[in-house]
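The complex appears here minus one protein chain, its other protein chains still in place.
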Amino acid sequence: MYVDPPDSATLLSIYRKMVQIKLNDDRIIAMMKAGKLQMPYYSARGQECIPAAISVLLTHADYLVTIYRGIHDMLAKGVPAKLIWAELAGRSTGACKGKGGPMHVTHPESGCMVTTGVVGAGMPIGCGLALAAQLRGESRVTMTNFGDGASNIGAFHESLNLASVWKLPVIFVCQNNRYAEHTSLAKGTSIERISDRARSYNIPGIHVDGNDPVAVYHAAKVAIGRARSGGGPTLIEAMTFRFNGHLIGDPGEYIPKAEYAAAVSADPYPKYREWLSSQGHASAAQLDAVEAEEAAALEAAVKFAFDSPLTDASEIKRDVFADAAA
Amino acid sequence: MYVDPPDSATLLSIYRKMVQIKLNDDRIIAMMKAGKLQMPYYSARGQECIPAAISVLLTHADYLVTIYRGIHDMLAKGVPAKLIWAELAGRSTGACKGKGGPMHVTHPESGCMVTTGVVGAGMPIGCGLALAAQLRGESRVTMTNFGDGASNIGAFHESLNLASVWKLPVIFVCQNNRYAEHTSLAKGTSIERISDRARSYNIPGIHVDGNDPVAVYHAAKVAIGRARSGGGPTLIEAMTFRFNGHLIGDPGEYIPKAEYAAAVSADPYPKYREWLSSQGHASAAQLDAVEAEEAAALEAAVKFAFDSPLTDASEIKRDVFADAAA
Amino acid sequence: MSEQINTIQALNWALDDAMAADTNVVLFGEELADGEGGGVMKVTAGLSTKYGARVRSTPISEMGFTGAAVGAAVAGLRPVIEIMLMNFVAVCMDQITNHAAKLRFMSGGQTHVPMVIRTMTGSGFQTAGQHSDFLEAWFCHTPGIKVVMPSNPADAYGLLRASIDDEDPVLFIEHFPSYWNPGEAPKRGVSIPLGKARRVQAGSDVTLIGYSRSMLDIPVVAKKLEAAGVSCEIIDLRTVSPLDMETILTSVKKTGRAVVVHEAVRSFGVGAEISARIHESLFRELKAPVERVASQDCPVPFAKQLETAFLYSHADIEAAVRRTLA
Partner (left out) sequence: MSEQINTIQALNWALDDAMAADTNVVLFGEELADGEGGGVMKVTAGLSTKYGARVRSTPISEMGFTGAAVGAAVAGLRPVIEIMLMNFVAVCMDQITNHAAKLRFMSGGQTHVPMVIRTMTGSGFQTAGQHSDFLEAWFCHTPGIKVVMPSNPADAYGLLRASIDDEDPVLFIEHFPSYWNPGEAPKRGVSIPLGKARRVQAGSDVTLIGYSRSMLDIPVVAKKLEAAGVSCEIIDLRTVSPLDMETILTSVKKTGRAVVVHEAVRSFGVGAEISARIHESLFRELKAPVERVASQDCPVPFAKQLETAFLYSHADIEAAVRRTLA
């Protein structure tokens, strides 16, 4: 683990993103339990380090397509937390004015172009974003995220084939948390390593420990470099786990206790913090400061959201078409 | 070629099916040119030996799912030619009373269960037929046929994964004629050998020369044996060519002349006849007799069709639902 | 008061009783088996334990398993599949509309497809644009498939039993936000015939026509109107396609006024067909044009206040009735 780490600043940037994601997740769940937020919420607790490590290699010009379980991806990519919070709270200041909700957060300024609630559907869309960049001669890349279960749906196949035939600058990131709702990997997926499916499309497939931000960083670096230089798509499979079930309220009875315990004991979040300080990449004081800063930023975001006005009901008449009456 | 052939009787059965398919195809095209039949017709001239060699290993109890380019598959499986002819001619005696036409010929008695005009759609259906056999403990197998282009559509992926996960007794037969409408294999398909895609589903993939009936026979024998004994699905890719373009009227401009010429010179039909007689599997007289018998049978089928009454227009009210008014 | 159960229980009973009565009944869909929790809403809880391999969890492959149901039904099984939420029919429309609905007709009645597609939908839980739509109109416009939409636990039981026994494909649409509402328990073993609406309440001034969710609202408004001296006749369609025009016309002939209410968006919805048919048949008898009450023509929004504004209100129903009386 943590082999050949990048410089300490990068490592700390990754950590900051992980902190931000975790704090936001904890707080969303707390607010739901307190009855202050109501929605279907798919926590990504446990998966933080995947988008955190990838995103330090991206800019806002790069595109992101993510899924219902995607708030970690959005935060890592740079979607301002306050816009997400206002969205969840149904406020007019929300990223989508409260019309999209957690499953559809969009923020083009930071490159978060589409968030979908339909399994697999983001992959063809990612191809299209990449096609636009390719045709325009831009160097931006498109990251399109999905889960292990999504690798069994038709859109996965069509997208990887199309991306390969057209050599698109797109990176398919499978966050393999070993479950698709309540279905284990083995029950739904006929192959052990999803990354091996890349061979069917004559593209590289990378299997990586998603609990190791350094390993994810290196895998992403290779894939992003390939995409930027016209080398075409890559499939990355990052092994991970989601600690809070499929959605909040899921008691997770279908997960063997031993498997769950092992996953929790491999929680990348505390492990990475420990490693950072033990290796001297950051002092405990520095890490404490990051956490305090992110906690304060979170408070500000929550306050921004709940201080904002609720979106007016007349908004349902807008944005259906360009010319909709206000 | 022709390595380790089965007994002469089997070889001759294969030849008889090839003759029947070719004669029927020639005649359909002639009747279309004469204005006696009108329809979109997808000739399988050149692909005869694939279903011919497979079908000698099947009984009517085995299921077949095929596609718009499927009359060769149907005849090989045993759908009576007269029912096909009457169908094409829109007669009440047609397999489907003229309601389905060439793209939807169905004949459960000979195991021809579904014929589809939607690329890829037959594969999930084949899984379902195989599931029924599996649940009932029957030994029948399901053959589901499709083209090279179909290997790029989502249904292919979902079907192979599902068949693998459920170990279904289904054989996926890709008749790779190197073109999908006007699109060459290389332009639409990101991998050289479609059979290699089997690896993504942890099932066997067999690549075979579709111009060699003996090779196809052996490949099918292995796959059918595996399916019958509970070993699950197989993907077979049989390399072939279609001489009459995508559909009748297609001038085939997109096919390089040299490629076309090479394919024609590799036409399995005359080659196989020559080999049969040169190897002593059948005398020229025997082969002539087969051809004469099949020609006579074809005449009878055509006569049956055109002697039959046209389907009455009131039939459009029937078969929408079980209880439709007559 | 008679025994009360909720719709989840009623559906579970119907499936259990149908499986006990006919070994051809098989269930599949995502998470249906007990290892995966017996369905996300527990509708199929206990059934895999009781019936073994006849109840299967599937990969996330709606096209694959819906097509497999088509094939299994053609082979004589009676598959009951679950598409987890109605919006996901969009990934497997081809198997439903081009295959399930058409195979009987296209085969000239040689095959048929006795399958049931259970699916759930409805706004109210803030599941937003891709998890809330009522899309019944798409399937009503597709000859060859029936559309059944129960409004209470007892109907859910009786209609599901009839749907499973039906010889043709049935799309069975459940309103999941009312899954937990208690209602009178069904008499086990008794089916409710398809294609027959139910006159819920007799009245003389106006006919209120609804199905599914609107049957939660119509009686409330009718009660209020009753108090104000307006006598409402109420019809629960139960089967939305084919429509029971006899029951509808008998009622409207008497009252001279009709209001149709559904949760689906207004334009080009089921209400249009009902309105058109009533006008066509009873133009001279009608005292006022048929009114339609439906959701706003926009995607379903996330924020609570927007979601509420999207759906029709009780006041909308009342106003429509009053317009017919004006």
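As written, the chains take the letters A, B and C, and residue 1 is the first residue of each chain.
Keep this in mind: contacts are C-beta pairs under 8 Å (C-beta built on N, C-alpha and C of every residue); 3 or more make two chains touch, one makes a residue touch a chain.
This one's a predicted model, so the numbers in the text were calculated from it and none came from an experiment.
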Inset, instruction - Using the whole complex, pick out the displayed chains that touch the missing one. - result: A, B, C
Inset, instruction - Using the definition of touch stated at the top, determine which of B:G154, B:P169 or B:P268 touches the missing chain. - result: B:G154
Legend entry - Residue among A:G70, A:G126 or A:G188 that touches the chain left out of view: A:G126
Legend entry - Contact residue for the chain not shown (choose from A:A34, A:L135 or A:A285): A:L135
Inset, instruction - Based on the whole complex, identify which of B:S110, B:Q175 or B:T189 touches the chain you can't see. - result: B:T189
Inset, instruction - Would you write out the residues of chain B that touch the absent chain, in ascending order? - result: 38-40, 87, 90-91, 94, 96, 98-104, 116-121, 149-150, 152-155, 180-183, 187-189, 253-254, 310-311, 313, 315-317, 320
Legend entry - Sites on chain C contacted by the missing partner chain, in the whole complex: 63, 87-91, 93-94, 96-98, 101-102, 105-106, 128-130, 135, 137-138, 140-141, 143-144, 241, 264-265, 267-273, 275-276, 279-280, 283, 286, 288-292, 297-299, 301
Legend entry - For chain A, the residues touching the chain missing from this view: 63, 65, 94-100, 104, 106-108, 113-114, 116, 118, 121, 123-133, 135, 142, 154-155, 158-159, 161-162, 165-166, 315, 318-323
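Keep this in mind: only the chains that are shown with their structure count from here on.
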Inset, instruction - Would you kindly say which chain has the C-alpha centre located farthest from the C-alpha centre of chain A? - result: B
Legend entry - Distance from chain B to chain A - Cα centre to Cα centre, in angstrom: 46
Legend entry - chain B and chain C, separation of their C-alpha mean positions in angstrom: 40
Inset, instruction - Could you give the separation in Å between the centres of chain A and chain C, each centre being the mean of its C-alpha atoms? - result: 36
Legend entry - Residues of chain A whose C-beta touches two or more other chains: 152-155, 187-189
Inset, instruction - Could you tell me which residues belong to chain C and also touch two or more other chains? - result: 58-59, 61, 63-64
